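One protein chain is absent from this view; the other protein chains keep their places.
Chains here go by letter, A and B, matching the order in which they are written, and residues are numbered from 1 within each.
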Amino acid sequence: MAEKVLMKGNEAIAEAAIKAGCMHYFGYPITPQTEIAAYMAKRMPKIGGTFLQAESEVAAINMVYGVAGAGFRVMTSSSSPGVSLKQEGISYIAGADLPALIVNVQRGGPGLGGIQPSQSDYFQATKGGGHGDYRLIVLAPASVQEMADLTVRAFDLSDKYRVPAMLLADGTLGQMMEPVEIPEPDVTPVEKPWAVNGTKGQRQHNIVNSLYLKPDQLEKTNFERFERYKQIEENEVMVESFMMEDAEYCIVAFGIAARISKNAVIAARKKGIKVGLIRPITLWPFPTDTIARAAEQVRGFLSVELSMGQMIEDVKLASSCKKPVLLCNRAGGMIPSPEEVLAKLDELIQL
Amino acid sequence: MIVFEKPKALTDAPLHYCPGCTHGIIHRLVAEAIDELGIIGKTVGVAPVGCSVMAYDYFACDMVEAAHGRAPAVATGLKRCMPENIIFTYQGDGDLASIGMAETVHAATRNENITIIFVNNAIYGMTGGQMAPTSLPGQVTQTSPYGRDVTTAGYPIRVSEMLSTLEGPEYIERVAVNNVKNVRAAKKAILKAFRNQVEGKGFSLIEVVSTCPTNWGMTPSKALEWVETNMIPYYPLGVYKDKTAIAENEGKEG
Partner (left out) sequence: MLTQILIAGFGGQGVLFAGKFIAYKGLFEGKEVSWLPSYGPEMRGGTANCSVILSDDPVGSPIVSAPDVLMAMNLPSLDKYEDACVPGAKIIIDSTLIERKVKRDDVDAYYIPATKLANDAGIPTLANMIMVGKMIREAGCISFDEMESALAKVVSAKRANLLEVNLRALQMGYNYEA
């Protein structure tokens, strides 16, 4: 086993991406994710890779589009306002069926918002974000180790399905240091016969494109893409269940909110309250079945979020509103304490 | 005996351009340059949003369709991960000089080793004839129905002059395709812009003063005349930047 080192979450993402064979990074400075760009600026020239500080988020995502089209692993990173700017390119990448990794180390919004941690880009990440019918594979790490591990996973899934992936973290996870063992994944390149890397006179020309002027063709393409989405929903859900075996109440939380909720679960259990935690690791595909099963078992759900309540809609949908779903939230960069979660849990129990 | 044939770098797809449009000529000049340099197998082109949006169907090399204005950024990505390949963009005035100006300027200042073919016909063609960043003062378009009023719409942007003030770019030339002599000069410039890339010299942009008979509301021959009488006086032809030539001259003088 490799030695564990203390690393910031942002740095762990960058190093894991390099280990996953990502040799090309394009970005633009924005707090609280700038360490990713700084790390890449230091490392990429030494390993023959590309670091480029683009003129804008818009340019950066389109550079990613170019490299992804050529068939190489590529990434960009930003924080909420910057990710809004990238939505155009993300939609094109999705529409051209290209694999790529977009990292969003979220901060509070809307608008310029703040720089403190937030989860208020949940809708943007999981429901599309840009224009048109499309999905991103959205992975939500809850530790620095997962920042590294899920970065590798994101590249693999993205290549496998030709669907862009997003790592949805937040300012806390980006800035904090924890012991991490950087993964050493197998990086056998995936065959990409569709890539635009020159015909070499060996084949017809490839075209990377999202334009279909004939509506029946666009419809067909979209239906085919959604068949792939269905496969992802069937095969790639990742979820952690904590103390759910005998749970009468269920907290649903992801990322940093799940860590806080875990503390709350442990504290509640000490008081004899039978509560468990479901932590979606993939936000899309959402662990719908896990929530649906829990809805048969528990008396109520508590969605803990650093937003005005976004994931709660998916919890209600997945549980078919069979049981009450309450929201425990802080917003704008504030973070709920385990005590606040416990207080809200009491409310749920009193219902 | 074959006296005239289609360049290998063009596919058999019939072009969709309007009668009298000069995109066809410019496509051919690009394709001839690719053929003459023998680079078709390693060339990747980037199509814009605009009339030439479907250029990806016409060029026989690998092609990428970019978002509006982003072709230089996409080309940057392609070139950075495949430095041995030849990357070109083909863009109109709205794409390159309006929505994509930031991408254009920054690719130029980085001296990205790419080739940009910039087709300036002073109007938005695909959307039906709106004012472009290069529409002339007083030019009537759908969105400047009383003529371009420079007090509210500003002045046309002279892209070649502006970019030539930057340290970065290797080669910038403005050409036209309104008569045989100018087409020949355009051919030479486009070939040079590709050769520069093959030789690793850096960012080369050829601005091609072009026509839009349909949206200008002219016959093709009138449109060619209008290029001569109205466009070229505002957009003078010539080499605006040639770093290699300057360096060679300095060498001679030194």
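Please note the rule applied: contacts are C-beta pairs under 8 Å (C-beta built on N, C-alpha and C of every residue); 3 or more make two chains touch, one makes a residue touch a chain.
Bear in mind the structure is a predicted one, so any value in this text is a computation, not a measurement.
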| note | Across the complex, visible chains touched by the hidden chain are A
| Absent-chain contact - pick from A:38, A:85, A:176 or A:349 | A:176
| Which listed residue (A:260, A:315 or A:328) would be found touching the missing chain in the intact complex? | A:260
| remark: Touching the unshown chain, chain A contributes residues 4-6, 31-32, 115-116, 171-172, 175-179, 256, 259-260, 262-263, 266, 335, 337-338
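Here is the rule we use: only the chains that are shown with their structure count from here on.
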| query | Within the complex, which stretch of chain B touches chain A? | reply | 11, 40-44, 46, 53-54, 56-57, 59-67, 70, 73-78, 80-82, 85, 102-103, 105-106
| task | Write out the stretch or stretches of chain A touching chain B in their complex. | result | 23-24, 26, 50, 52, 54-56, 58-60, 62-70, 72, 74, 88-89, 92, 96, 196-202, 205-211
